[in-house]
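A short worksheet on the structure shown next.
What you see is the complex with one protein chain gone and the rest in place.
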Amino acid sequence: MKKEPAYTIDELICTCISHQIEDGEVVAQGIATPLVAAGYLLAKLTHAPNLTFISAIGQSLCTNWAPLGVATIERLWIEQGIVTYDFVTAACDLLPHFGPKEFFRPGQVDPFGNFNNVFMGGTYQHPRLRLPGSGGIADVTPYEERVCLYVPRHGRHTFVESLDFRSGLGHIPTRQRGSGPRYLVSDLGQFDFGGENGRMRLTTLHPGVTLSRLQAKTGFPLLLPDPLPYTEPPTAQELHLLRDTIDPLGVRQLETLRGAARREKLRQILAAEAGKTG
Amino acid sequence: MKKEPAYTIDELICTCISHQIEDGEVVAQGIATPLVAAGYLLAKLTHAPNLTFISAIGQSLCTNWAPLGVATIERLWIEQGIVTYDFVTAACDLLPHFGPKEFFRPGQVDPFGNFNNVFMGGTYQHPRLRLPGSGGIADVTPYEERVCLYVPRHGRHTFVESLDFRSGLGHIPTRQRGSGPRYLVSDLGQFDFGGENGRMRLTTLHPGVTLSRLQAKTGFPLLLPDPLPYTEPPTAQELHLLRDTIDPLGVRQLETLRGAARREKLRQILAAEAGKTG
Amino acid sequence: MIEKVRPLTAVLPHIQNGHTLGLGGMTLYRRPAAFVRALIQQKHPPQNLTLLTFTAGFASDLLIGAGLVSTVRTCYFGLESFGLAPMFTQKASTDEITIIEESEASIANGLRASMAGIGFLPSRAWQGTDLFSVRPDVQTVIDPYSGERLTAFPAISCDVAVIHVLQADRLGNCRLGGNPTVDEALAMVADTTLITAEEIVERLDAPVDIPGQVVTAVTHLPNGAWPTSCYPRYPLDGEEILRYVEMCGNGRFDEYVKRET
Partner (left out) sequence: MIEKVRPLTAVLPHIQNGHTLGLGGMTLYRRPAAFVRALIQQKHPPQNLTLLTFTAGFASDLLIGAGLVSTVRTCYFGLESFGLAPMFTQKASTDEITIIEESEASIANGLRASMAGIGFLPSRAWQGTDLFSVRPDVQTVIDPYSGERLTAFPAISCDVAVIHVLQADRLGNCRLGGNPTVDEALAMVADTTLITAEEIVERLDAPVDIPGQVVTAVTHLPNGAWPTSCYPRYPLDGEEILRYVEMCGNGRFDEYVKRET
């Protein structure tokens, strides 16, 4: 008989993100990043009540919050904002001013935390896969101090020895300001960049993950801690907050699911939202 | 027996300003310039109904209007604005974008329409008279096309051969963009800058002013038209609009009065305003 | 009063072959989707457009799928949780479209420089990244005070901007309704600014978001953002966006666009 898991991987990632947040910080979040939003809210509802969010949707500073949604997410951010800026002001003045902590999801990441959201494979003119683009990543990574990364589906296509394109600035010797990523969480483990020249290091392995599986899914040799600690699983309170308070619809799962399964989850969420608002 | 004048000099100046306005323009006005405000409103109520005002107080775009005041002027501009900008946005983005027509009152003006609102006499460190400063004049005169000037009290201290300081850019050969002033009105006449190299020319003398008086009060030789036309006096409708609709309190006169007379007029206006709002 | 209300048929011809077309809104929010569908469904739609939009989503993908666009300028092209933008993703690996790689800062500073009428604005963005390798036109400038090298983002111009709004009045004053994106700046820099509006009223009170002074024409298009959102009037229609993604995935883009007539 299969044992019911106490938590799912999306919940573990959210919890890891939450633990990276300090009280009083200003945090930013990009487009379609519900794992990050759920992690931030979990921090707010536990150890970081004085958190301020800068949301890409609505361009507002928010200290209030509301449960996550898909069709309703715009409404939530707009209505929670205490002050809303147009995106020109946000990009030119506010993001540089606040230098928020932000979690980015790289299309590719190299051993030094440089990353890529522009294209994978082929050439820039004829890519194998065109990605959505750099958004604000190429803007803020050259000067921000508190960049973090998350990878919902750890694999060799993401963890690469050499990037096809560097749109996110990591630990490189020519950097003028700010810092390469401080932290990375994937569905397999947690990492920092404390190796020589800012090289990625495993800090904890998620429960149930083997080192050989992790290394097989990573396109470069990983620096390893000795002994090998395991990630603390979410507490009952954290799971309760995520499941019942922050994200009852399970929007966070959209980042760990793929293809038809993701579309099916989307339909469930949309139907639940329509039921609530209609 | 002394003949009652049909109009006062402030009314003539307002009317001259009004005649320089074209319908559909965007016009800007600075701090404490009620002659200009009254002139713009006169244009709006006669031939330029689609005028847009950018007001220094309140930093708003206004298409509506209200009668002039002193203690109430902030309320008027704020409440007439259809959209309000902070002054950083106004100075960095909007004034350069709209390049409004604007009437400036120079502390000194030279024959080529360069002008000065910083200091008069002595040196910059030890001036005979420190003026309030350049405001936005040094900013917009290098690129605006539609700069105009007005001088409520024409005199040799204002019309000078050589400036003590150039904070407003006139017609100079090294100008890169925009234009020196197109027009100047004083209490003695109207002028353009159509002479050689943009030199000031008298275009009309105000009724009752002699050429010798004008030249005696001007610190440089003036180019003169031949024959010598006189300024059209305000019409009955213009006087009615100014006196009864636009500026019943006579705020416009604050720019033509001096010293104790001006303070007395201020007290009258303030009392009338207090009576209305209290 | 300068009356700016015009029927859709009167404003569509503003967009001509080779124009830079700016689209308002972002990703799945307040996009001028009905205008875009009408543009595509013309007998002779404009060709070789340069699409300029802060983030590109549903409406932009329609324009790409229908073949109107030869060049794309945006910092993000996708459908958020609904996945990649299918037609953009297909054509991005071909020679059919050229991408002018942008970021939030390059578009924001470019629009702001254009508003101010200057050629560039400096920024710390892009320093150290590979963005310069695909944007060889973007120069750097030295801060004369510190000696720091900064990116000199060039001013961005736009022939026609199309922006969907919650409310407009007959003078062209507009209220966006929330989620302002970069539309106030876009409206200001475009040579021609076309507004489609959920509702047109005689006269809006202050404060408005876009002043009528920068608006060329206003067209009444209720539900004009559908299936993207128009806050607070309606949220995005996720089912319809899923249907779009699935039809495109099955090679049925033309059928999807036709069905919308």
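Details
First chain written, first letter: the chains are A, B and C, and each begins at residue 1.
The rule we apply is simple: a residue touches a chain if its C-beta (ideal position, glycine included) is under 8 Å from a C-beta of that chain, and two chains touch if they have at least 3 such contacts.
Source: prediction; values computed, not measured.
Remark: the omitted chain is touched by one listed residue; of C:D143, C:D191, C:D205 or C:D254 this is C:D143.
For the chain left out of this panel, the touching residue among B:G24, B:G122, B:G194 or B:P248 is B:G122. Listed residues B:H19, B:R105, B:R146 or B:R166: the one in touch with the omitted chain is B:R166. Listed for subunit B, the residues touching the missing chain in the whole complex are 31-32, 34, 57-59, 70-72, 74-75, 78, 84-88, 90-92, 95-96, 118-119, 122, 124-143, 165-169, 172, 174-177, 251, 254, 262-263, 266-267, 269-270, 273, 277. Panel shows subunit C; residues 116-124, 139-146, 148, 150, 152, 154-155 of it touch the chain omitted from the view.
One chain of the complex is left out; on subunit A, the residues touching it are 24, 26, 49-50, 52, 60-61, 63, 79, 81-84, 92-94, 96-99, 143.
Going forward, only the chains that are shown with their structure count from here on.
Contact analysis places A-C first among chain pairs (by count of C-beta pairs in contact).
In this assembly, the C-alpha centroid of subunit A lies 27 Å from the C-alpha centroid of subunit C.
Distance from the subunit A centre to the subunit B centre is 58 Å, each centre being the mean of its Cα atoms.
Per-chain Cα centroids separate subunit B from subunit C by 41 Å. Residue positions of subunit C touching 2 or more other chains, listed in rising order: 112. In subunit B, no residue reaches two or more other chains under the touch definition.
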